[in-house]
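Shown here: the complex without one of its protein chains, the others still in place.
So, chain A:
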Amino acid sequence: MSPFFALLLVPMPAMGAFLLLGLGPAEFNRRAIQTIALAGATLPAVVMLPLGAYCLMGTCDGIQPIFDLEVGPAVVALALKLDPLSALVGVTVTIIGACVIGYSIDYMAKSEIADLRRYFALMNLFLASMLCMVLAGDSIIFFLGWELMGLCSFFLIAYHVTSARAIAAGRKAFVITRVADAFLLAALLLLFLEAGSVRLDDLIPAGIATDDVRRGLIAALLLAGAMGKSAQLPFHTWLPSAMAGPTPVSALLHSATMVAAGAYLLARLAPLMETVPLVMAVTATVGAATALFGATAAVFQLDVKRLLAYSSISQIGFMLLAIGLGQPEVAIAHFVVHAIFKSLLFLSAGDITQIARGTTDIAAMRGALRARPVAYLAFVAGAASLAGIPFVTGGWFSKEAILASAWLAGPFGIVLWGVALSAAVLTGAYAFRPVLVGLIPVKGARMTFGGVFTNLPILLLAAGTFAIAPLVTPMVEFLDATVPHPPLAVELVGAVAPFVGLALAFAMTFMPRISRRVAQARRMRSGIRIDGVYQIVFVQPFVALVRWLTGQRGSIADPVGTLPVMGAQWLVGAIVRPLAHDPLDRAWAGFASATVRAWGVARHVQSGRVRDYALAIAVGVALLLLLGWGTTWR
């Protein structure tokens, strides 16, 4: 095995996408579509797992060049990179991708054929772009994957093309991530200017070697790019709206791809980030603040998918916190754990709520234990990992490592630890709310089980949440780092946190007074209305501007196009028109007509009368005589 096989990874799902959509005129039946999609999604996992094993056993530092483009003096050397980081994340992405797309086969079975093709093609492309970004050995490929992911997420969030809400949500996700992408592009271009190469292996040392100001600028731009993609404060608003897409889309988007990309970016460029302490501190602060904000907002959600969305915001906040504390390896471990339990949560919640006729209210979870036991128990496993139930779940180990990093990072770190701990408590609260609602029995519920394509991914992922628990420490060590260990008391406090959260969840579910308060807290549910503020500050003025520009407000439509035309018309009126019948022309024309008229007058001289001629001759001779006399006079 060699990194050469990594070249297979990206094209496989992309090929699946091409077959599905590119062969548009060809008729595919449902089964063919599902087969192609499943092949495109699982084959990368088949290739990636041996690659990961190869990485585990042997030297794991491979660069696989693709081809070189010579652009003037610069050489754009496209390459894939297989190192512990990309191998670990790649394995996670391929497995989660295979699970989610496999799950989609049953979940989307009722869709139209055309919709199904579009859906699976986009999902495969989504997976391909994430793999492209993860395995990228140069900034071009990296950015290509990054942007493709943004595009696919736009299409997938707006999958229900007949729903205005879905399209608005897709547009919002696209615009907000696009704003952040601009920062990332700027950072990558600055790095390219420093290094003169696009290889990540050259960019990072060149970025470190440059002066403080530029390094700080690059690090800050990278952070801004990551924050946008990862839906961190203040860019978080697109993620809760993105729930308009189908549930498997959310499962993929929230766990292994898209939102995690920001964390991956920062982990990838961590050596560079770590040379700018200020940006690191900002990263940690943003991460902690987002973790707390997301957890708080999630507690007040009444919709399972929105709850999970805020949960993702919060969990990525934890990852950013770890990166800001100089522990990107811990962040990646949390990424892996989070990918497993978050996709599990989405898939099982999707399965439960699909039975409940499409509504995704938490109330739809009611009676889930009886009605849909497999999915419900899987959801419990996911929620346990999300909350971080000690010792058995992966979530506990990775979150504990993050909390430990914070504790050990000095006085400022202890503040962050406090924030992160309260976020962890709230995580327990919101994670168990749907679980407890599921315990409430419902009369007349029939027990049903999903098909194999529903249950197999869910069971795999549920097993994964527990199987990953003992692997958190080896993962961090695989990435050449050690898991930090705080004093025992601190660890115990961390272990108690999810149970406090569980107690809160109990109170919120079973005490009507509190649950009513939660149901009424609309301000908190809307994420302290940051979205509304953006609507007023950014969207409405922009819409007003566009309306004004299109002339809907009684103004001139399209001033950019119209004003030059109006100016030109004014010029014509003021300058060209008077000159068009210019005095010279008119003088000539007048001269011509005057000549005709004068000739008419002159013809009267020729009266034909003898007497007139005699007079004329006399006058003429007299004049000639006068002339002769005058000229000879002396």
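Side notes on the structure shown:
One rule holds for everything that comes next: contacts are C-beta pairs under 8 Å (C-beta built on N, C-alpha and C of every residue); 3 or more make two chains touch, one makes a residue touch a chain; residues count from 1.
We take it that contacts and distances are computed from a predicted model.
Hidden from the displayed complex is a chain whose UniProt protein name, among "NADH-quinone oxidoreductase subunit K", "Monosaccharide ABC transporter ATP-binding protein, CUT2 family", "ATP-grasp domain-containing protein" or "Copper chaperone PCu(A)C", is "NADH-quinone oxidoreductase subunit K". Note on the undisplayed chain: of the listed residues A:Leu492, A:Ala614 or A:Leu627, the one touching it is A:Ala614. As for the chain not pictured, it touches chain A at residues 607-611, 614-615, 618.
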